[in-house]
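For this depiction, one protein chain was excluded, whereas all remaining protein chains were kept in their positions.
Chain lettering (A and B) follows the sequence in which the chains are written, and residue indices restart at 1 in each chain.
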Amino acid sequence: MEQLTSEPNYDVPDSTDWLNTPLSALMPVEQAFRCHVCKDFYNSPMLTSCNHTFCSLCIRRCLSVDGKCPLCRKTDQESRLRGNWALREAVDCFKECRASILEFARKPAPVTTAASPKRKAAEVEDSEDGAERTPKRPRRSTRSSRSRGAEATPALSQEEVYSPQRSEVADEYIPDDGLVACPICWERMKLQAVDRHISTGSCPGAPQPQSQLQAPISNGASTRSTQQNFPSTSKAKPQHPAKVLEHLPALNYSMIKDQPLRKKLAELHISTYGPRQLLEQRHKEWVTIWNANCDSAHPKTRTELLRDLETWERTMSSAARTGTLYGTQAALPQVKDKNFDGASWATSHDSSFKDLIAKARQTKKQAEQKAKEASEPELAPVVQQPNEREMAHRESGSIDNGGGNRYHNEIIGFDGAADFAIPVTNNRADQAQPSPAADSWLLK
Amino acid sequence: MANNEQVNVPSLLVILALSGLIVRYLFFSTPASSRAQQQASRESSTARNREAAVQQLQQMFPQVDRRTLLWDLQRTGGNMAATTDRVLAGRLETPPQSFQPPPPPTPPAAQAPSPAASAPAEVKPAAPDLITRYQLQDKLAVTATKTQETESGKGAKGWSTNKEERQSLLQKRRDQMILEARRKMEAKIAAEKEKAGAAAS
């Protein structure tokens, strides 16, 4: 998480990071926050009927394979999973403060020179911090004597420094005005008004009966004990305006014929390409990631899920070719969607776009030269398969204007950085020899 | 007539004897080596048929794994219909762990059904020892002096955010492990020799 920019794939924090620091006792603590299956922090932890906890996605995958709890091998069903929201909160909080604690623990302890650490360390700190710290001294020194001596104390004091900041943040969100927040839309109002607010539908997220899934959590958050949930929840809110996600039912694939299955996939807006076996696997995976997403506190958008599905398919299929082809087809309807996340798409493929633009500029120049030499214009490599519009442009000679970006938009007739990727994708599917730039980002 | 009969009886006998020999040759007294060959070729052909059958079955039942199908086919003698019935009825048995089917793409000859028969020396002609395998010859001489150093450097090990660095660290740990083992073994052998020498004198 810390070094997302350089190598996102290679940074995996692990509980062993605490070893060789004075806080090595935190290793088992962190281990307790990690899923037994993926070894990562719990992501939407779910409780099985045998009282074991796993990530929602992990346990759903395991159950779809052999229907047994990976820890005790008791049979269980997906429908009997229950969310472990308290753990989710604990994990989220731990994740948030982990980096700073670790950073602190890795710093060389400033007071290690003291020969008999317990007393001297306390004294040194007293003189440094002055009167403000003094009342806390007895408690702290007993704690440090229980832990490994002086090295541990700075970390503890650091923790204490954090807590006032936290409560400040929380205070921002709970003004002391005698009002309460609506458990659904967080609008502040008088306590008596909440019921009417929800039942009359003036709350944007209220009327759906499915909101049961989220309402209890929100209720919990409005009590004092879970104030820290406030900032994140209210931050996430505008992105997903009270959209309640419904779990998808599993299908019995042996009971369903080819055509209905294809129809089902089409209904879910996922690709219907490929043989029957692939269709079943794809549907199963989609149901799994979709249902796991439903358990998440911050659900991903459909587009992100589709990308996950695409990644899954690429890694699972031995023939990488078909994976790419499928990916192209699946992405297409999404790009046209109204809620398509154009900005993220644009940033993630920025370099490829720049490549394409540079290529387009080059080929434009070449085309100009050739147009001078001969009356018959050559096709640019990026747009080898001309569509009708493009032909019209070329015939009227309007190709000779503007820079690369404008050039693209002109030809293709779309606006916006996100949308202009579509025709390239289209070409990619038909082209016999794809341009390297287009290939490189498709394979990403 | 009599002449005719006399001619016929010995020729009949000869024919009988010949056909007897042929039958014997074909069905009973095959020499050991050629019989083994025959068996091997028969085995490889059945293995090929099995492979085809498994592929077909897997298309029908992708949920059943290859190993289970192969095991069942072996038990039913390659009868696809019987196996299909058993899959449908859910009566498939889990193969015992000793059952190791041949890997999917390689020809069946690669998997000998009685692995114990071949000596291990034949199976592993490559990689005679670890030192040559990991190209540590030149490091052998240096180790004796450097051991203390490397041991003290051991504390610095850990996760690196750099891919190349990680790779080289792993390599270093690997080499160190082998060299250390070799050093210990050398010492042990030397000690044994000394003991033997002392006992002899």
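One rule holds for everything that comes next: a residue touches a chain if its C-beta (ideal position, glycine included) is under 8 Å from a C-beta of that chain, and two chains touch if they have at least 3 such contacts.
In this text, contacts and distances are computed from a predicted model.
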item	value
Record-based protein name (UniProt) of the chain missing from this complex, from "Squalene synthase", "Translation initiation factor eIF2B subunit beta", "Ubiquitin-conjugating enzyme E2 2" or "Adenylyltransferase and sulfurtransferase uba4"	"Ubiquitin-conjugating enzyme E2 2"
Contacts of the hidden chain among displayed chains	A, B
Per the touch definition above, residue among B:88, B:181 or B:196 touching the missing chain	B:181
Among A:22, A:70 or A:83, residue touching the chain not depicted	A:70
On chain B, residues whose C-beta touches the chain left out of the figure	65, 93-94, 96-98, 100, 114-121, 123-124, 127-133, 157-159, 163, 166-167, 169-170, 173-174, 177-178, 181-182, 184-186, 188-189
Contacts of chain A with the absent chain, listed as residue ranges	9-10, 12, 14-17, 19, 36-40, 57-58, 61-62, 65-66, 68, 70-71, 73, 307-308, 311-312, 315-316
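What we mean here is this: only the chains that are shown with their structure count from here on.
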item	value
Chain A and chain B, separation of their C-alpha mean positions in angstrom	46
